[in-house]
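To start, the structure itself, in structure tokens.
Heads up, this is only part of the complex; the chains shown haven't been moved.
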Amino acid sequence: SPLRPICDLRVLDHFIKEARDAEVAMKSCREGCSLSESVSVPQTTVDFDVWEKKNGLDQAHEVQSGLWLLQQALGLLRTSVTNTALHSHLDNSIRNLLSINAVLHSLHIQEYTPPASAAELEGTWRVSSATDLLQVHVNFLRGKVRLLLMDAQACQQDVS
Amino acid sequence: SIDQAARNHGKKVSILLREEPENPKCFAQSRKDFTCFWEEDEELSGSLDQYSFTYSYQNENSSRCPLKMLPAAGGKRLFFCHLNRIQMFVQTDIEVHREGRLIHNRSLLIELVFILDPPANVTVSRTAQPLQLNLSWVPPALKYMDDSMIYEVIYTTAGSNVGQVEVVAASSELILRGLQPGQMYKIRVRVKLDGIRYNGYWSAWSDPVFMET
């Protein structure tokens, strides 16, 4: 069956709220919640003038590579955290990232081929604390991911 | 309570047996709780170890889900698989084999097969106006999903078989207007996800509440 485009942005808003719940849980975590080594993360910052000048493919690529980096980073954090309450938040966050990829796929945004290593990606930086990582995660979803979904071509004709 | 949860679960199974022609029948109850099952005649069914239930999410290897068997009414048996790790917005492919032979297969999106618990604490009270009743209820507790729920309210008078139905979206209260005087009304509510982000089946009806106009 042809995939229905998922245009309701509340899907993403839901993931944003859960990402924030994970960030809050991490902030109050006292034991077994540290990151074992520093990880590469995407730039979250949005200057609207700059963003609007990029073409759709570049915007999509920036979002997809960021989502991939966050998947790797959260996966690593998942293995270094021992706190069980956090496990459930992190499992959920990782599943949500996969779901966001599925949403992008439903909007006919070109499939992303991940690089062999994060070092190949431009515009990344490193964080060494779990709290910073989860903050980047929230800010990335609220910012670039939401902007990309909002402008998705597949949803433009959708005036029902 | 656990009793209540078991009763709700049983009702959901009945709803699917009635509503869903495909097999296995599957439903999500929350974002972490997905169940599939199918029914067989006791006489024709085999032992549990003859069956295998496998599922795979897009681009993932397939996994096996352990099965449980339960006797059911009318000489039937139900075979259940229950998943805690679920992935939404991604196609899920399901296969059931019996002794190596494929007996059921189905592809679905988990976010489209929700059955919620019925609305709780349905409460009715009189309003300042004579032929109106104020109705409210508590939506099933699903974090961040209550803005996607729609409700159906059915109300009937004691003698009558035909009920009047109202549909309510994204609100958990309703004023029933234009009622008949001096009647005992019986009111029930059910809930479903609205089909925009999430979809599924209508829940069971809530326990009824009664009020005289």
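By letter and in written order, the chains are A and B; residue numbering begins at 1 in each of them.
The definition used in the following text is that contacts are C-beta pairs under 8 Å (C-beta built on N, C-alpha and C of every residue); 3 or more make two chains touch, one makes a residue touch a chain.
Model, not experiment: these values are computed from the prediction.
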item: Copies present in the complete complex, per labelled chain; value: A x1, B x2
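As a convention for this text, only the chains that are shown with their structure count from here on.
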item: Interchain centroid distance [CA atoms averaged], chain A/chain B, Å; value: 31
item: Touch list for chain B against partner chain A, complex; value: 31, 57-58, 85-90, 107, 143-145, 147-148, 196-197
item: Residue ranges of chain A touching chain B (in the complex, touch as defined); value: 1, 6, 8, 10-11, 13-14, 17-18, 91-92, 95, 98-99, 102-103, 106
